[in-house]
Structures are given as C-alpha cells and as structure tokens.
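The complex is shown incomplete by one protein chain, all other protein chains being positioned as in the whole.
Chain naming follows the written order as A and B, and within any one chain the residues start at number 1.
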Amino acid sequence: MAEDRQVEVAKGVFFSAWTYNGTVPGPVIRATEDDLLRVTFANAGSHPHTIHFHGIHPSNMDGVFETVEPGASYTYEFPARPYGMQLYHCHSTPLKKHIAKGLYGAFIIDPPKLRKPAQELVMVLTGFDTDGDGENNFYGVNGPAFYFAKYPIRVRRSQTVRIYLANLTEFDPINSFHLHGDFFRYYPTGSSDYFEYTDTVMLCQGQRGIIEIDFANTGRFMFHAHQSEFTELGWMGFFEVID
Amino acid sequence: MAEDRQVEVAKGVFFSAWTYNGTVPGPVIRATEDDLLRVTFANAGSHPHTIHFHGIHPSNMDGVFETVEPGASYTYEFPARPYGMQLYHCHSTPLKKHIAKGLYGAFIIDPPKLRKPAQELVMVLTGFDTDGDGENNFYGVNGPAFYFAKYPIRVRRSQTVRIYLANLTEFDPINSFHLHGDFFRYYPTGSSDYFEYTDTVMLCQGQRGIIEIDFANTGRFMFHAHQSEFTELGWMGFFEVID
Partner (left out) sequence: MAEDRQVEVAKGVFFSAWTYNGTVPGPVIRATEDDLLRVTFANAGSHPHTIHFHGIHPSNMDGVFETVEPGASYTYEFPARPYGMQLYHCHSTPLKKHIAKGLYGAFIIDPPKLRKPAQELVMVLTGFDTDGDGENNFYGVNGPAFYFAKYPIRVRRSQTVRIYLANLTEFDPINSFHLHGDFFRYYPTGSSDYFEYTDTVMLCQGQRGIIEIDFANTGRFMFHAHQSEFTELGWMGFFEVID
C-alpha cells in the first residue's frame, strides 16, 4: 500500500516521504524462482503510483503503462524470475521525484536449489533530500542516518554473513559498499555464479548484488560508502562479530 | 569526413555539432578481426580533428600525434584487433569540447568465428549541451532525445537481440542501460567470453560492451538510463516484441 508518511531520516529530522507500507525502503518481497508472485497494490497516497519490478515478467505487469490513481488498486501477478537480488520501485513520472520520495524496496528471488544457510541481511542504500534542493542531505542503509552506527549488527564469526544489497539513491551517480578489516565475495545482481573477491563495490542506481562475508576475526568492523561525503552524512555502520 | 553541421537533438532543437559524415554519432565502422582496416579521413570542418580508435594499432595510427588540419586528410590503416565492441572519437584538444560536439561513433570488430545470428542493433549513448553551460540538456541513443520512445524498435521474441552498446556522453561521470521486464547477458567490451546476467549496467565514458537479450514475453518494454534525470531528458525508448 502506498501512503504519504513522515519518516525519521536522522535523529529528530523528519522527511515527507511517499512510502510502500509506511516505511522507506518498503517491505522486503521474497520468493523462490518460478513461484507465482501476487502483490495487490492499493494506492492510499496523494499521487498516482505503480510498482515496477526488476526481473522477467509480462509487459502489463511492468508498472509503467498501468498507473494506479489515488484510491485505486492493481494486482501484479507473474512467476518470480530470475533468481537473484532484484528490487522494485515506483515508475510514475516524474521518475526522479517518485524515487527520491522513497518508493522502493528489495525483492529477493531465491534459486530453486537454495543458497547455503547464512546470517542474512538486506541493505537498501538510501538518500534523503530533506530541503528539496536536488541533493541528498542524509544517507543511510534501510533508512535513518547512522542507524547501524548506533545499533551495531551482531553476527557470528562461525557462519557466513549474506547481504542482499541494492542502491536506490537518487541524485548521486554512484554509491558503494566498503567493509573494514575483511573481504567478501560479491555476486553482481546475484543471478549467476560469478563473484568478485574484494572489500569495495560500486553501484549506480538500480544496481544490486549479493555479498557473502566469512569473518576471520571477532570485534567491531565498520562498513560504509567509500564516498566520504555519504559516510559523514549517515551511510556508515558497524558489525559486531562475536564467536 | 568531418564537417560542421546543425543536427536535431530533440524535437525542434538544433545543435551546432561537429560531425563525422554529417551525423552524431558518426557512421558505424565494422570489420572482422585481423581484416586490414583502411579509413581515409578528410577534414571538411572548421577545426583540426583526428580519429582515435580504441583497440590495438601502431602509434602513428592512434589519432593523437597526427592532427588533421581543416582541408587536409589522413589515412588510418591497421589490422582490426581485438574482436569486441570498440569505438572511435576525435582526440584533438580541448578533448572535452571535441567529444561534446559529437565526434564519435561505434567500431565493431567481429570475432574470426562469427557470433551466432541475431537481431543486431548499435546503441551509442549521447548527451547534448545545447546552451554551452557544461551540462547536457538532452540525452539520447544514437542521436535525438526520445527517438525510440516515438519509434519503438520492433524485434522478434524467437531470436536473440544483440546490442553493441557504447557510452560517449561528456560531462557526466557515468551513464547506464536498464531493460524492463527481462534480463540480458552483458559482455563488457565484448572481447572475451565472460558475461554478467543482469538488467542494469553502468558505463563511464569510453566503456562499452555487448548485450544479448532473449525476450521471454511479447509486448512493449522500456529501456533507459537508470539515472532518472537522463531518462527524463530523452534517454529512453521501447522495444516492441512480437512473435
């Protein structure tokens, strides 16, 4: 459901967002490949919206041609394909505004043969232009600036950490993910077996992938954008790795 | 042949371009690997120009040291290598201006063992700074803004669609290609067998690659940059997929 909503994007700073189900990003949608996905979308917001899914689906399920007016609803229904880290966002025009306002979220499609068990996380990279000047004033992961700096993510060294990562930041040409003190396997888009072994990946808007970390050490490790400005405006956090 | 030319970059908007053979981008040059390529370049424009090819060739065929004055000509001759999606552009200084003015084009080198038959397209990503303020006012594929939105590209579902993609946009750090409703194989540079399976790729200026799409569905599917601003200023189009 789309609804207009004030969301807290930094301590004490509220943003007049357009949301799916009241949060930015919206809810995680997850399916196994070839599952029939059915999403009923009710627009309770003040503007026409849609849901545009990345992935394979018929043209009339694409969230471009069938705009959903305020008060109306639409049901998206198609087999979830292909496996990987997909995403969804509003595709109403002006596109820039509908994304910047917060209408996006993660869409995970698991492969038929499930990935090995892991400590799983979703990280959607966000930016918030709170003063409407066409530049982001705050950056975050899954929402508010510095959230995971204040509340570090506790993970175990003994099991792989798997992150479903997507960049939905508007205005900036790229965003990135950098891990401190360790390396990870990065599967771009997550739809094939190829991975890069690194500690820094770059994504433009709409790009996404799957990160797998096997921590070598316990302790506190930072993760953040390797764009200093984004880091200083909120896109940073900590892993607390325990035995 | 280089010539100064007014080109239409959006409906009713003309741009004082510097062109190869009268168009922006210039003509597609295509050869098979190891073919002897011979290009005679006559400069009928008002400024010194060159042709700088991406690929392997001798230093004096590089279009850097041998500037071709207005009224002069030069013959570039070398074996076409390596196979892949290459490109060419003017390398006179100031480099920024000679590229922004439109002096670039696609250069395809086919592998000795030809790729499998496909519906082939070339897409050169362009930007036009019509008011000379150092920012692009219009974006397009192979030229005018919104061209393939007005004239969708008709393709058949039964055969692979192969796109030779290159980014020659000036001023912006990156550009990208996003396909709606389906996935593609992306061969960066097109000079090896590696591909990524995705629906969104990012390119800086000078980067290029080969896209192969096997459409699962018929219907109308959008393609565009995943930078909202570029999309809204003209870099978007449609595939019309028929059986």
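The working rule: a residue touches a chain if its C-beta (ideal position, glycine included) is under 8 Å from a C-beta of that chain, and two chains touch if they have at least 3 such contacts.
Note that the structure is predicted; figures quoted are calculated from it, not measured.
For the options B:12, B:71 or B:94, the residue in contact with the chain missing from this view is B:94.
Along chain A, the points of touch with the absent chain fall at residues 172-174, 176, 178, 180-183, 194, 196-200, 202, 216-222, 226-229, 231-232. With the whole complex as reference, residues 52, 54-62, 64-65, 81-82, 84, 93-96, 99, 170, 173-174, 188-189, 191-192, 194, 202-207 of chain B touch the missing chain.
Methods note: only the chains that are shown with their structure count from here on.
Put simply, chain A has to spin 120° for its C-alpha atoms to lie on chain B, with the angle rounded to a multiple of 5. Each chain gets a centre from the mean of its Cα atoms; for chain A and chain B, those two points are 31 Å apart.
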